[in-house]
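Of the protein chains in this complex, all but one are displayed in their positions.
Entry: subunit A
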Amino acid sequence: MNTAQKDTTTAQRSSTTAKKNGSAKELNYSKEQYLEWYTLMLRIRRFEERALMAYGQQDVRGFCHVYIGQEAVAAGIESALTKDDGIVTAYRQHGTAIGRGVETKKAMAELYGKATGIVKGKGGSMHFFSRENNYYGGNGIVGAQIPIGTGIAYAEKYKGTKNLCVVMFGDGAARQGALWESWNMAMTWKIPALYICENNGYAMGTSVERTSNVTDLSKLGASFDMPSESVDGMSPEAVHEAVSRAAEHIRSGKGPYYLEIKTYRYKGHSVSDPARYREKDEVKSYQQRDPVKVTEKAILENGLATAEEIKEIKDSVKAEIAEAVKFAEESPYPDGADLYTDNYSTPYPFLT
């Protein structure tokens, strides 16, 4: 039985590309792959930076949790899977949704609460859904997506497909009972679920060390004999490789797999969190390994693209985000009457 706890946070550094100085000396993937990762991570980064600006201008309201720093996780997952596989995650989800293929203009319009948003202004920052991309949301209840993702995966097994469901959660949700119930059933029934803990070190303001006696989150699967790995989440290559390994295991019918992906959010838990619970040096240490910058450097140093080509990508992403904001600004708000749609699938006699 494969229950070994592999730690790829160090192993991947030697076997793939990431070096101490953040540059890549040996590349294991194609130029197209690096450019795809880079472009996606940059798109997510610029989208969220712009979203934060819009929040400051009060064009975006409500809760808003950004993914800045964690982009390599979305990039590495997407390159390793197909769109037939499902993904469900929590409320820090702009990056995952954009990775899935949600258009930035529909994502931005959703943040603006507009009728043209990905869920017509009904969900906001926490609740993007995209059926065409098998993207199951955007759950606002910490850990609630874990049994749901397990059920999405159960349905794939039931239907006899080879698809899996990626079930993403943070280090905070790892302490919810829903996780333990789900993992127990998933292993018992060999459900094709890929559990990914995006361990960014903090459950809102509470560090991993303060939430449990067991602070090595890669060990959580051990009591269920769930194959588990710890992965460097600042590297799209490392994430891609771990997800590929996990997916192969799952598609062979052996049941779930768990990846603890060590990542970091540069910003606070939400826009209202100044993050005073951590040292600035800690943030800086991660920013030195920033996945967008490291990947850009690797592309340039290895001659995969010229500075001119990188600039073209940056300009293109910049234009795309500007266009997304323009689209969001110019779109209409939903009609008040739309509040009454989508509560039930058929006409319903609401009380008055």
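As a working rule, a contact is a pair of C-beta atoms (placed from the backbone, for glycine too) under 8 Å apart; a residue touches a chain by one contact, two chains touch by 3 or more; residues count from 1.
Everything below uses one rule, namely that contacts and distances are computed from a predicted model.
*Asks:* Can you pick, from "Pyruvate dehydrogenase E1 component beta subunit", "Aspartate carbamoyltransferase", "Glucose-6-phosphate isomerase" or "Multicomponent Na+:H+ antiporter subunit B", the UniProt name of the chain not shown?
*Replies:* "Pyruvate dehydrogenase E1 component beta subunit"
*Asks:* Please pick, from A:Gly113, A:Gly137, A:Gly172 or A:Gly221, the residue that touches the omitted chain in the full complex.
*Replies:* Among A:Gly113, A:Gly137, A:Gly172 or A:Gly221, only A:Gly137 touches the chain that is not shown.
*Asks:* Which of these touches the unseen chain: A:Gly69, A:Gly86 or A:Gly99?
*Replies:* Of all options in A:Gly69, A:Gly86 or A:Gly99, contact with the hidden chain holds for A:Gly86.
*Asks:* In the full complex, which of A:Pro147, A:Gly255 or A:Gly268 touches the chain missing from this view?
*Replies:* A:Pro147
*Asks:* If the hidden chain were put back, which residues of subunit A would touch it?
*Replies:* Residues 86, 88, 118-120, 122-123, 127, 129-131, 136-141, 144, 146-159, 165, 177-178, 181-182, 184-185, 188-189, 341-346, 348-351 of subunit A touch the chain that is not shown.
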